[in-house]
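Structure first, then comments.
Every protein chain but one is kept in place in this view of the complex.
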Amino acid sequence: MNHYNVKVDAFEGPLDLLLHLINKYEVDIYDIPVSQITDQYLTYIHTMQELELDIASEYLVMAATLLAIKSKTLLPQREEELFEEEHDLEDDPREELVQRLVEYRKYKEAADELKKKESSRSLLYTRPPADVTEYTSEDSNTSIGDVTLYDMLAAFQKMSRRVKEKKPKRTTIKTEEIPIEDRMNEIKQQLRGGGRKRFTDLFTEHEKGPMIVTFLAILELMKTRELSCEQEGNFGEIMIFESERKAME
Amino acid sequence: MTNEEVKSIIESLLFVVGDEGIDLKRLVEAISVEEALVVESINELQTEYADRERGFQIVYLGGSYQLTTNSKNAPYIEKMVEDPKNHSISQAALETLAIIAYKQPITRVEVEEIRGVKTDKPLQTLMSKLLIKEVGRAEKTGRAILYGTTREFLFHFGLSTIEDLPPLPDGQDKGEDDEADLFFEKFQEIPE
Partner (left out) sequence: MTNEEVKSIIESLLFVVGDEGIDLKRLVEAISVEEALVVESINELQTEYADRERGFQIVYLGGSYQLTTNSKNAPYIEKMVEDPKNHSISQAALETLAIIAYKQPITRVEVEEIRGVKTDKPLQTLMSKLLIKEVGRAEKTGRAILYGTTREFLFHFGLSTIEDLPPLPDGQDKGEDDEADLFFEKFQEIPE
């Protein structure tokens, strides 16, 4: 099964899968060798089934279409058609599928172009509008104008982006930098001399970083048997205190 | 790195940080050059802007550098901002309105927490345009005023009820989740 190397999630649908096969076997999109491609297509479908993935109905419909085309091409052609090439071309059972594939491929390529545009655009940074309240006197009798729901949502979206942008990256890095040793010492200090503290009270900060550090520090101190903890019953308050061995030192 | 390059980077960074400004330490860290070079470059930029009467100036306020407009141009900014034709309702008011519409009832302080800036003025505007109104008092937090949207609001945006509001755009990305969902949905759709 390995050699199929199926990445189902990499396909955006049956047309995408077909295009993939056409590229992979370097066949001409305008003259698809239906037998070969149908077999390959079915192999993919079977592999998906072997992988126990449910297959979207569109993939099955396409499989049926391919089989129908295949069977048509296998039918012996009638005598008179042999001499009417043009007519023959128009009647090519593959025609409709080819058109769909070509059409789909256009937009797939256009999507790639958009992606390129997106990434070059992402190198340009802007800034939110400056605070102009000092210049304004927003007149109470101006009408709300032709502002639409879309304008309101766009304003909201810009704001959430702006709020996010304001968060300097530095803070994240800084919180990660609290050494566990320091936090261990702080906790030991708090419990020195037989004090008891509720587990939850040790979490003074509510940011993820410090909370994790505190938790790790407690675990570390319990591992080295410097702290013990007690809990009366399920969901009861966990109490943390210096272990007896430590207290006797 | 050349002096000109450093200047260019400083301009970009000052531009992006906006009204917040940026302190010398962060500038030095971001550019990774000698502090002296950064200081020198800022000075040069300041002189350049002043000599050539550019639209910007670099000010040092409360420990951070900040790019602002040249005060000489204030009358034009005023003119642009004031023009009622182009400015039926400010962006700030629209943001505020969106927050209230989706999170009502909500206090001013809560709105400010979301927007990250003061919001008295936009609230006033919205009240005066009858798009929002007081809908009660918060139990906790010193009985602060709670705001909500009005019938006028529904009317203006062509909504029959507040439930008709489209889902809130989230700006933050759900993109990846969506993709995963999409994948699963795609493959779950077919009953065996």
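Letters A and B name the chains as they come in the text, with residue numbers starting at 1 for each one.
Operating definition for what follows: a residue touches a chain if its C-beta (ideal position, glycine included) is under 8 Å from a C-beta of that chain, and two chains touch if they have at least 3 such contacts.
Note that the structure is predicted; figures quoted are calculated from it, not measured.
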From the list A:Thr126, A:Gln190 or A:Gln231, pick the residue that touches the absent chain. A:Thr126
Of B:Thr69, B:Gln104 or B:Thr150, the residue touching the omitted chain is B:Thr69
The listed residue (A:Arg161, A:Arg196 or A:Arg225) that touches the chain absent from the view is A:Arg161
Per the touch rule stated above, chain A touches the missing chain via residues 12-16, 28-31, 56, 58, 62, 77, 82, 85, 88-89, 100, 102-111, 113-115, 117-130, 132, 150, 153-154, 157-158, 161, 164-170
Those residues of chain B which, in the complete complex, touch the missing chain: 4-5, 7-18, 22, 26, 29-31, 52-56, 67, 69-70, 72-73, 76-77, 79-81, 83, 86, 91, 166-176, 178-179, 181-182, 185-186, 189
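Note that in this section only the chains that are shown with their structure count from here on.
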What is the distance in Å between the mean C-alpha positions of chain A and chain B? 26
